[in-house]
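A single protein chain has been omitted from the complex, and every remaining protein chain is retained in its original position.
On to chain A.
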Amino acid sequence: MTQPAETRLTRRFSKLKAEKRAAFVAYIMAGDPDHETAIEIACGLPESGVDVIELGLPFTDPMADGPAIQAAAMRSLAAGGTLARTLETARAVRARHPDTPIILMGYYNPIYSRGVERFLAEAGEAGVDGMIVVDLPPEEDEELCLPANAAGLHFIRLATPTTDDARLPAVLNNTSGFVYYVSITGITGAAEASAEAVAPEVARIKRATNLPVCVGFGVRTPEGARAIAAVADGVVVGSAIVSRIGAGDSPRKVLEFVRSLAAGVRGEAEHV
């Protein structure tokens, strides 16, 4: 199956590999707390040390997400968040930052509702590089994964503690960009991920693929980010950032926190 060859995302991971450091992947929800503020925060992420932006697509029923991201989705929807506005957010970031990869993360129904072909065309045009769609396992690849690959967009898959060695090849098939390892069985922002438990799992996945492996779902502090960065190719932080937005922090304060996480990923000691 054809997969995207050289893209912003593959170039970014090649560069990080040359610099011998882990990627910092930061998640925010599009439209949270409102459209304009979310754009302001998103556009500030690259200068705050973020290597890859994960942009949440709001959905009423985020089944794999914990309270922080559920609340972010509700705030976004209450403020008029939609798929179209999520793509506007991506477009705004792309205009300011030509090289920072943007990955959409969300659930299938808003995409299905818009129409897969139309969505892929619009996402590509908006400067989106790939997507993580939580409720599309390999068994449903014909829905969006294969069309996305054909459109030159990465379809990034979640591997989890329940993905055993027998199943892993199916999960790695048709995926590209990076593999997102879910560090816990559970929802986003739940238990704290431990580097000791994660390290052998990352190694297990790396034996089966050449793709970078990023770890998320339980990283909330600069210290936690530093520990995970030492054993993986990248660290994803979402709920911890989104919680700051939910608490009413200004974009400047949110980005300060993001900078402290970036310092953690880079192995620098910094506390907030």
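General remarks:
In the analysis below, a contact is a pair of C-beta atoms (placed from the backbone, for glycine too) under 8 Å apart; a residue touches a chain by one contact, two chains touch by 3 or more; residues count from 1.
Here, contacts and distances are computed from a predicted model.
Per the UniProt record, the absent chain's protein name among "Tryptophan synthase beta chain", "Sarcosine oxidase subunit gamma", "Aspartyl/glutamyl-tRNA(Asn/Gln) amidotransferase subunit C" or "TRAP transporter small permease protein" is "Tryptophan synthase beta chain". Summary of contacts with the chain left out: across A:P67, A:G124, A:G152 or A:P251, the touching residue is A:P67. Touching the chain that is not shown, out of A:E6, A:D164 or A:E196: A:D164 (per the contact rule at the top). Checked against the full complex, the candidates A:L16, A:A72, A:A92 or A:I111 give a single residue touching the omitted chain, namely A:I111. Shown as candidates are A:V134, A:A151 or A:A208; the residue that touches the absent chain is A:V134. Think of the hidden chain as still there; on chain A it touches residues 58-67, 70, 74, 77, 82-84, 107-114, 134-140, 157-164, 167, 171, 182, 185-187, 190.
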